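Left out: one protein chain. Kept in place: all the others.
And then chain A:
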Amino acid sequence: MYVAVKGGEAAIANAHALLADRRRGDRSLPALGIGQIIEQLGLAVDRAMAEGSLYDRELAALAIIQARGDLIEAIFLVRAFRTTLPRFGYSRPIDTGRMLIERRVSATFKDLPGGQVLGPTFDYTHRLLDPEIASGDDVPAPATRDTVPENAPRVTDLLAHEGLIEPDNPLDNAEDTVGDLTREPLQYPLDRDLRLQALARGDEGFLLALGYSTQRGYARSHPFVGEIRIGEVEVEFDVPELGFAVSLGRIRVTECQMVNQFKGSAKVPPQFTRGYGLVFGQSERKAMSMSLCDRALRARELGEDISAPAQDEEFVISHLDNVQATGFVEHLKLPHYVDFQAELDLVRKMRAEQQEAAE
């Protein structure tokens, strides 16, 4: 018989103290500062912010240190923190067309107003480990070129006129009907606004794999990168006590416009359709994966056959959140003594019955 027991308080307290010790590591080495993480591990910070769904670089950096560099744990910490703060309201939609651009490339159109600017990219590096970085030597200042502020309209806006590329429709729904999955439980089928919100905070690895699957033929969507842009945009907020909108400051985002060849359907003529990715911070891989998944998930709207995992809305959206996923997977390691005891008894009973029947 199984008797419920209590215990482990001292073990748990000591385990947490040990965790703190191991996190700090060798005391003869200087402790990491938040500023170092923000400045030198900026893309890890960006991932913790994007999937933590909270734009705050200091908090994300603190979470990364506390989580010993385990990014999913850091994302969990950020998500937990956000539940402690009151919600002041919703911003006006950011305007990525008015971005202070740090990188902007198009794989489809060579000559664009504003040009192709590579920015701080890993592209075209040789992926050779550089031992000089380990020496901590100073890095020369980057090259500069005198320039004047220049408009760089979104590629998709430039080409929308011809009708060959699906245009944006800002009137699809009003601002007061925008779904918010942090407020209302999801009910399938979803509208695109809720899917985009879920994708924007979804796990980069999961979206990357699904996006990859669409390229390999599971819901083939013939994608091209219409444009990727990274840079800072203003966040504007309507302040009721002032009676007008003010800027709260700027945030860095990555936007990806995927254009996809589309043979047309009963509802839509042949044209290039689009998938959209928008992510906090600098994260091109995530923005690209998001736009591939967004496009695949528009199958129902565009009258396409739903045949592949990436098109299955409930499958994708239910499994893309790494905090939910890790919670459910990792809970298996917590004590299940009673459940297992019950199952043991059951299996013993079934074996006895089987043996009896055989005799």
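Following the convention adopted for this analysis, a contact is a pair of C-beta atoms (placed from the backbone, for glycine too) under 8 Å apart; a residue touches a chain by one contact, two chains touch by 3 or more; residues count from 1.
Note that in this section contacts and distances are computed from a predicted model.
A.B. asks: One chain of this complex is missing from the view, so tell me which of "ATP-binding cassette domain-containing protein", "Rhodanese domain-containing protein", "Phosphonate C-P lyase system protein PhnG" or "SWIM-type domain-containing protein" is its UniProt name.
C.D. replies: Cross-referencing UniProt, the chain left out corresponds to "Phosphonate C-P lyase system protein PhnG".
A.B. asks: Among the options A:I251, A:V268, A:L302 or A:A325, which residue touches the chain absent from this view?
C.D. replies: A:I251
A.B. asks: So which of A:E39, A:D180, A:E314 or A:E330 would be touching the chain we can't see?
C.D. replies: A:D180
A.B. asks: Going by the contact rule already stated, which one of A:G119, A:G205 or A:P309 would touch the omitted chain in the full complex?
C.D. replies: Once the missing chain is taken into account, the touching residue is A:G119.
A.B. asks: What does the interface between chain A and the hidden chain look like in terms of residue numbers?
C.D. replies: 49-50, 53-56, 58-59, 82, 85-94, 96-97, 100-103, 110-111, 115-121, 142-147, 149, 154, 156-157, 168-173, 175, 178-182, 192-194, 196-197, 200-201, 234-235, 237, 239, 241-251, 253, 255, 257, 274, 276, 278, 280
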